[in-house]
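One protein chain is absent from this view; the other protein chains keep their places.
Each chain gets a letter, A and B, in the order it is written, and its residues are counted from 1.
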Amino acid sequence: MNRTLRLLGVAAFLVAVFVVVPLLISVTGRKDVYYTLTSVALLSIASAGVWLTFYIGRINMGQGAFALMGAYVTAVLVNHYGVAFWWTLPAAGLFCAVASLLIGLPILRLRGVYFAMVSLVLTEVTRLLALALPVTEGAKGITNIPLPGAISLFGLTIVPDFATLENPRIAFYYLAATLMVLCFAGMYRLVHSRIGHICMSLQQNEELASSIGVNIVHLRLIAFAISSFLGGISGATFAAVTQSVYPSSFTVTDSVNFMLNCFLGGLGYVFGPMLGTLTLYFGWNLLFQTGEFQLLIYSSLMIILMLVLPNGLLSLGEGRRKG
Amino acid sequence: MITRRNTLKSAALGTVSAIALFMGSTLAAQAANEKLKIGFVGVTSGPAAAWGTSNVRSMQTLAAWYNETGGVKIGDKTYDIEIVTFDDQKDPKRAVEGMEKMAQEGIHYVVGPNVDDGAAAVRPVAEKNNIIYFPYAFPKELYTPPASNAILGMIANYQSGPAIYKYLKENKGVKTVAFIAANESDPLSQRDGGVAAAKALGLEVVADKDTYQNDTRDFTPVLTPIVGLNPDLLVLSGVAPANAPLLIRSARELGYEGLISTETAQDAKVIEEGAGELANGFISVGGASTPEIASDRMKEFVDRYTKMFGEYNDESNTKVYALDYILETMKANPAAIDNIDEFKKTIDTFSAPNPYVKGDSKLSYVGTTSFGQKRQISVPMVVNEYKDGAFQTLFVGSVD
Partner (left out) sequence: MEQVIANGLYLGAQYALIALGLTLIFGLMNVLNFAHGQMYVLGGFITYAIYGQLGLPFPVAVVASGISLAVIGGLMERYLFRTVIRRSHREESTMLLAAATAFFFDAVILLIFGEKQRGVPKIVKGVFNDFGVIMPYDRIVVAVLAALMILGFILFMKYSRTGRAMRALAQDRVAAQLMGIKVDRYTMIGFALGAMLAGVVGGLLVSITGVNSGIGGPISVKAFLMIMIGGAGVVGGAIAGGFILGMMESVGLTVLREYGDVTYLVIFAALMIFLAIRPNGLMGKPWG
């Protein structure tokens, strides 16, 4: 793909997300789609983190843990210490990144299913911690989290106070979409940088990579920290949207879903997690009118998709180009 | 490969069109009256499926019954009731999604969610979109001002617990109590409430920290230390219907001889299959269920439910009420049909006969003592004792 085409594609995507979608929603009156798309955007950020750990050859089933941590960091800071949401957002990400460095140091030595399982256990450990620690208010959860306030710079209001808006859902949509665009732009840069290429080699052969002088321990830790940062951001924003957080806000199911999103989109494609999340989350919603047969149809479609496109949805385009 | 893809495609197309046809035909069958949509957001799949399923099926049974007999007359119009359901998979994020869907459908009255975290998460959506919802979750702040859109759909453990403990203290000589709960939000909160209530009554609490994972299949290791303490009463706080018989059976097989109770509704069939005669004497809270107090209408409801879904669930004894409360309140004030402020006004004075219980029991809103405002539906607090496959009424209490 040449440069102009790529730029055009990016522009088209941005226009679609920030102009076309809101326009379509206001024309059709389907206001509930705002929340759906907000969720998709936020979940795809967390899934992007999981994708990055796949990129270094680790099956990550611990993203739910970091999303939960992020949600609690925001909730505690906002509710107990009165910090503005906008400061807690990066704080949640950084907290998760630091936590993941501490956790990652011992467990990133594990590979394959062992890493997968340990990260899955981590999700459960985090949930139990949230139940047991005093600062998280245990089983009662933290509720009544206020909506994000205004951001002003030199007296100029850049972001309005969400509570004053007629429909805060729209504001959350723009916020989530912006975060998602930033996240995937960053991921794209990362993957196509020198570090990205080295990560690629990690995925294929760690021994070989280390023998040519790559500090794989560092690299793995960095990738895991970025991944967890994204998980934290995603969880923190969710806490603001639902205005509450409970130990069960992100569970093992979420951790598994983040991973499935990556598989469905395609492990070989940066934008795989985004498409995967959109398909899996939206798919479930579209089927809600089928009532008790919802899960049956959903899972059948998933199996069929897997048989037709075992390398992810995005491998469809590749097949055509080859043909 | 190409042929294969085509086959799959046509198979998918076939499925979709079959579904469309099926839905089209059900829609065409009932077109006489205007439709009144009532929502449900709760869990109908996964390990806690029993909670939401008994909700949904109660609502669907009632709706079918009303529609079959010509609809519900509210003001001067007659409506057919349509139940719109959303499975939140016990995930608060999905519950919000479900509430958004209900708002989109123009629905103002929603039954559910079934758990604490979901009920808290949907609150902003409900308040923004003028939705009254009936959670089966106990956190007081959902119902206490400034909150005003949630109405508790059952009796909370902090209301039934004290009554049960008091009864057992006075009638069965209970002096020591042990609590056990799953390590999740709802059961732990209920346990803490139960412990406080027991202490307030002067009972000695011998165990208040024992927990288990909700997916435990074998409770013997969990119960071994508690049975060793030999309390007079073992309280299964917020126990899931699937776990209750297993806990009872393990405790009895370990030689526990005291009483066992819980504050949540259970199903007699589940207990019979899972614990058999070992469960005799097990105390739980039900609705208008037992033969002594059930009205003919309640019996017909059970028949219709059984016919429609193959098997009744005793949890529906409590869950039968929410839809009727919504409809009866609307009948009392037809303006409430799309105006929840009118509904809230009516709550304070509303009263109608309770069709599910013999005698002159009333439907009304309660909760002033617990929440400072009427944000709870009044259902008879029937405390049951399990005996040989059925529940027997121990005593009937009420909440104000």
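By definition in this document, a residue touches a chain if its C-beta (ideal position, glycine included) is under 8 Å from a C-beta of that chain, and two chains touch if they have at least 3 such contacts.
Every value quoted in this text rests on a predicted model; they were computed, and no experiment measured them.
Contact with the omitted chain, checked across A:Val17, A:Leu52, A:Ala67 or A:Leu131, is made by A:Leu131.
Listed residues A:Val118, A:Ala150, A:Ile198 or A:Ile216: the one in touch with the omitted chain is A:Val118.
Set against the missing chain, the residues B:Gly70, B:Pro145, B:Pro225 or B:Pro353 yield one that touches it, B:Pro225. Interface residues of subunit A with the unshown chain, by the touch rule above, are 54, 57, 59, 106-107, 109-114, 116-118, 120-122, 124-125, 128-129, 131-132, 138, 206, 252-253, 256, 259-260, 263-264, 267-268, 292-293, 295-296, 298-300, 302-303, 306-307, 310-312.
Subunit B residues in contact with the hidden partner, per the touch definition given at the top, are 44-50, 53, 183, 188, 207-215, 217-218, 220-222, 224-225, 241-243, 245-246, 253-255, 267, 269-270, 273-276, 310-311, 313.
Note that in this section only the chains that are shown with their structure count from here on.
Inter-chain spacing, taken between the CA centroids of subunit A and subunit B, is 34 Å.
Touching subunit B in their complex are the following residues of subunit A: 30-32, 34-36, 39, 128, 131, 138-141, 143-144, 167-169, 238, 241-244, 246-249, 251, 253-254, 285, 288-295, 297, 300-301, 304, 307-308.
Across the interface of their complex, subunit A is touched by residues 5, 8, 12, 15, 19, 23, 44-45, 85-87, 89-93, 96-98, 100-101, 103-104, 115-117, 120-121, 123-125, 128, 139, 141, 183-186, 188-189, 192 of subunit B.
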